[in-house]
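Apart from one protein chain that is not included, each protein chain of the complex appears where it belongs.
For chain A:
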Amino acid sequence: MEDVNNVLDIAKDDNLYGEVITLADSTADGTFLIHHFLSFFLGNNRPVCFVSLSQSFGHHKSVCQKLGVSLTQKIESSHLNFFDGLKVFGNRFLDTQPENVDISNTTSLQGFYKAIKTNYEDLQDKNKAPPVVIVDSLDVLLNIGYQVKEISAFVQYLCHLISGPGCDARGTLITFLSIGENGLDEEASLLWRSVVHMSNMDVLVSGLESGYCKDVHGKIEVKRRNLLKKNSQKTMQFKVNDKSVNFFASGMSRAVLG
């Protein structure tokens, strides 16, 4: 997955302290970015607090296994804290009385934030290093009825959390969001814009305008808000493989040229 680092202008041993990164996808699938960041930080021995709202642990475990990181080992060595948000929020609508009702409260995300905060501080104490918070799919929160302002306030809280005291350096926040097709979903687009506003870097993965193609899966747009760096904007096309992602300039796919 080194190619992804090249595209995002991230050095191999970059720590990305204090960065807030927003990942989004619309018509193509951008979840490979989450797995990239998860394996990247764990490979660099940064503690990670991973909040999964859209997929089960088994899925992430298998993918990271392919990328060379064992999540179960990382949990045992307390480098990783996996928060199974899918279960917590899903169980609220099932008959099983969940133990943590206040986390999945319908009206407020306070409880959810507090749960993440506890995990974050726990990781920080154990590792003596600022952790990374990765939230997989904010749009799940939107879908189950939380308002845009609540979710953006939640992200704001997380931004505050990673810049909090306790360590010399700041933590890192990475959020993922699916914004749906061509801005049809106004709420999701609004949420995306407000989250992007809080971030230093945003990455948008979208499908090709010409439609589906087996050999070019979509395009990726990277924007940085840091004006000191020169390449503040970049657009590439990509193809996801079994264990890696290939990037190429628009229209320069091997399938097109060959």
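Throughout what follows, a contact is a pair of C-beta atoms (placed from the backbone, for glycine too) under 8 Å apart; a residue touches a chain by one contact, two chains touch by 3 or more; residues count from 1.
Operating definition for what follows: contacts and distances are computed from a predicted model.
Participant: There's a gap in the complex where one chain should be. From "tRNA (adenine(58)-N(1))-methyltransferase catalytic subunit TRM61", "DNA-directed RNA polymerase subunit beta", "Elongator complex protein 4" or "SUMO-activating enzyme subunit", what does UniProt name that chain?
Facilitator: "Elongator complex protein 4"
Participant: Which one touches the absent chain: A:Ile116, A:Val140 or A:Val196?
Facilitator: In the complete complex, the chain left out is touched by residue A:Val140.
Participant: Given the full complex, what residues of chain A touch the hidden partner chain?
Facilitator: 29, 31-32, 35, 54, 56, 58-59, 62-63, 66, 86-87, 89-96, 106, 139-140, 142-145, 178, 180-181, 184-188, 212, 214, 217, 240-243, 245
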